[in-house]
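Missing here is one protein chain; the remaining ones are kept as they sit in the complex.
Letters A and B name the chains as they come in the text, with residue numbers starting at 1 for each one.
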Amino acid sequence: MVVRPVRQVIFLLPALALLLAACAPAAAPSPTAAPAKPAATAAPAKPAEKPAATAAPAKPAPTAAAKAEEKPATGEPYKIGAIFDITGGGSSLGVPERDTIKMLEAEVNARGGIKGPDGKLHPVQVVLYDNQSQESQSVLVAKRLIEEDKVPVILGATQSGTTLAMVDTIQKAQVPLISAAASIRIVEPVAEHKWVFKTPQSDVLIHSVLVEYLKAKGLTRVAWMSVNNAFGDSGRDEFQKAAPAAGIQIVANERFGAEDKDMSAQLTKIRGTDANALIIWAIPPAASVATKNAADLGIKIPVFQSHGIGNQDFITLAGPAANGVVFPVGKLLVADSLADSDAQKKVLLDYTAAYQKAYGKGPTTFGGHAWDCFWIAVRAMEKAGPNPSAIRDQLEQIKDFVGITGVFNFSPQDHNGLDRRAVTMVKIVDGKWKATD
Amino acid sequence: MSDAAQYLVTGLTLGSIYALVALGFVTVFSVTGVINFAQGEFVMLGAMLAAQFVQVGAPLPLAALLAVAGAALVGALVFEVGLRPARGASELAMIIITIGASTAIRGAALLAWGTDPRPLAAFTPGPPIELAGAAVVRQSLWVLGATAAVLVALHLFFSTTAMGRALRACAVNAVAARLVGISPRHTGLAAFVLSGAVGAVAGVVLAPLSYATYDMGLMLGLKGFVGAVLGGMANPSGAVAGGLALGLLEAFGTPISSAYKDAAAFIVLILAMLLRPGGLFGRGLGRGSL
Partner (left out) sequence: MSWLGVPRRDWVILAAVAVVVGAAPLAVSRYYLSILVTVGVYGMATVGLCLLAGYARQISLGHAAFYGLGAYASGLLAARWDWSPWITIPVGVLGSGLVAWLLGRPVLRLSGHYLAMATLGLGIVFQVALNELTELTGGPSGFSGIPSVPLAWLPFNSEVRSLYLVWALCLALLGLALWLVNTRIGRVLRAIGESELAAELLGLDTAAWKVRVFALSAAYAALAGALYAHYVTFLSPAPFGFMFSLELLVMATIGGLASVWGGLLGAGIVVVLTETLRSALPKSLPGSSGELELILFGLALVAIMALRPSGLAGLGRVLLGRWAPRAALATPTEAVEAESVGEAARVGS
């Protein structure tokens, strides 16, 4: 234990700096700690005003309104809490979500903030934390947002596990949560998950479109392989439920790890079956490795994938092997080829352009889920102000909200609010996404 | 028949990667007595740096060289900043220091490169080669070749160079080595530089097969550790044998049950160790201390 003093000092300096930073601002009490609480019962009584306010549901609904009037007074900031899986296993999904939220926060504040029910413009303050893709951390962070930061609404988390872990906390604290994770169990049964909403498409929806497509093409003998985590597991489960009804038979059912470096062994086994289609349910890089392995092994049957490959990475990584791959996904990837009459086209192109400008690369569908979470929360706060139960009631009233994932129609029975228009089949041709049917 | 050949090719390729990682573990352990849990991060750095340098326009051989040098430098840093100040500490304390270092390196990689996986083109492009009914990807041959080359190079280094002999002396008997004037500081540093370089080689040859991601080091470090332990922890040839054994177990276990392949591999390994508690592939040189 002989350590030269110099080294001790080097180690201690950052620690000291941190401690100082942690202690100094903690003394000042939060100014927004006690928001005025409108009577919670007032909110659900007025669903009728929907058509007037939301007739033109293009993204910057508040902008148009704000510009028409003269500049309103500035109110106290509105807080929005956010929890994403920024480091750890979910980071490839969580980072674009975080980046999207940061971009939107700046965008809203650049034009003054959220116009609340009091007619004032409220700057938005996003309090964003990383849960390290850990469920126990998710719970702690949720409590932190509720108890310390006193946010009236929370966005996130990124993955189903990290979301489900905090559902109990959310329900007890009675603060609405809008999740960017897919599992249907996040919002169902709705009666027990009154405070929880989500924006991504559920697997049931994805599979209904995929199975329909397979059936139409006469691909009824399917080899299935999926990653052995919640994403792959839920995909496999729902596919096994959806396939028999459409007369589709699963002739191989293989598993691989998210970090496996080679799936040739599984594919060799599949090569020995009489399957006429191959479905790979995973995200890159594992999804790309499997696709490339299949091409290298000379597997010629058509390859299908999941909405998990909805970003440029998949194509960059798999190279020529990506060509011909077909997958069900939201419309973001094929926005520019949509008909001009498509309600989502403008929103999708705007998001793509803004993200491209801010971060120098195209957005992902995951960032799109966060985009939906953010604007849906803002939409509710415009009517409800910073009051958790009023926000919750307003969320159930949201109709015809045109988002990135789809067009949302929430209701007391449906906390996901999407229909099958939120899923389209996309084919990779010459390294580009093309809508197909 | 061709299926079995295919599993063999897959197993040898995977096994070679594990073997290279295991070689890094063994180099550090036999000289310093430290189990270096940051070994996987050296692999990640090799893959990431190579992809980065190629992306900014460096030719592949230069990029590979720079990546290996970069990882070796980080290896030196881990030793100098983390381990040397703590010399004489318990084995577990050393392990925790390497875990801390690996966490910091992973965080830095996430900050620098983000979460997007990065591709690296195959060293020699072209369709897979048909061999006894198995499709052999060309990059697999590079992986096998690199493993063999590293093993031979390490062997030559340990047996013919002065530094190599000093390292070996340390491995056999640290106290005696010190008495004849071999500085444990220099040998420790050399071992970490060497293991950084060996890890990076694994990363560079692996990247075209499975891409580079900032968090790839975790899993590879784990597999490499298993390979090294199987080989007796202090024996380079044993480490290679251990790594290959693990790769083959996984490849041949997959068609039986891809869901349970990892569990099956470990059950077989645990049973094997119980039957041969001295390591599966003979004893090593012994272990020294930092």
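Note that in this section a residue touches a chain if its C-beta (ideal position, glycine included) is under 8 Å from a C-beta of that chain, and two chains touch if they have at least 3 such contacts.
The structure presented is a predicted model; accordingly, all values stated were derived computationally and were not measured.
J.: Taking the complete complex into account, which shown chains does the hidden chain touch?
T.: Among the chains that are shown, those touched by the missing chain are A, B.
J.: Of the listed residues A:Pro96, A:Gly161, A:Gly330 or A:Gly403, which contacts the missing chain in the full complex?
T.: The one listed residue touching the chain not shown is A:Gly161.
J.: Which of these touches the unseen chain: B:Ile17, B:Val31 or B:Ala101?
T.: Result: among the candidates, B:Ala101 touches the missing chain.
J.: Touch as defined at the start, partner being the missing chain; which of B:Leu110, B:Ala200 or B:Met216 qualifies?
T.: B:Leu110
J.: Spell out, residue by residue, where the missing chain touches chain B.
T.: So the residues of chain B touching the unseen chain are 35, 37, 81-83, 85-86, 88-90, 92-97, 99-108, 110-111, 218, 222, 225-226, 229-230, 233, 259-260, 262-263, 266-267, 269-270, 273-274, 277, 279.
J.: Could you pull out which residues of chain A are in touch with the chain that's been left out?
T.: Looking at chain A, the ones touching the missing chain are residues 1, 3, 7-8, 11-12, 14-15, 17-19, 21-22, 24-26, 86-87, 89, 91, 94-95, 98, 102, 128-130, 132-137, 139-141, 143-144, 146-148, 160-161, 164-165, 167-168, 172, 183, 185, 228-230, 232-234, 237.
Simple rule for what comes next: only the chains that are shown with their structure count from here on.
J.: Averaged over CA atoms, how far is the centre of chain A from the centre of chain B? Could you give it in whole Å?
T.: 36
J.: Which of the residues in chain A end up touching chain B in this complex?
T.: These residues of chain A touch chain B: 1, 3, 7, 87-89, 91-92, 95, 225, 228, 254-257, 259, 261-262, 264-266, 268-269, 271-272, 284-285, 288-289, 296-298, 313, 316-317, 319.
J.: Mind listing the chain B positions that touch chain A in their complex?
T.: The touching residues are 3, 6-7, 9-11, 13-14, 17, 85, 88, 107, 110, 114-117, 119, 128, 135, 137, 206, 209-211, 213-216, 218-219, 250-252, 254-255, 258-259, 262.
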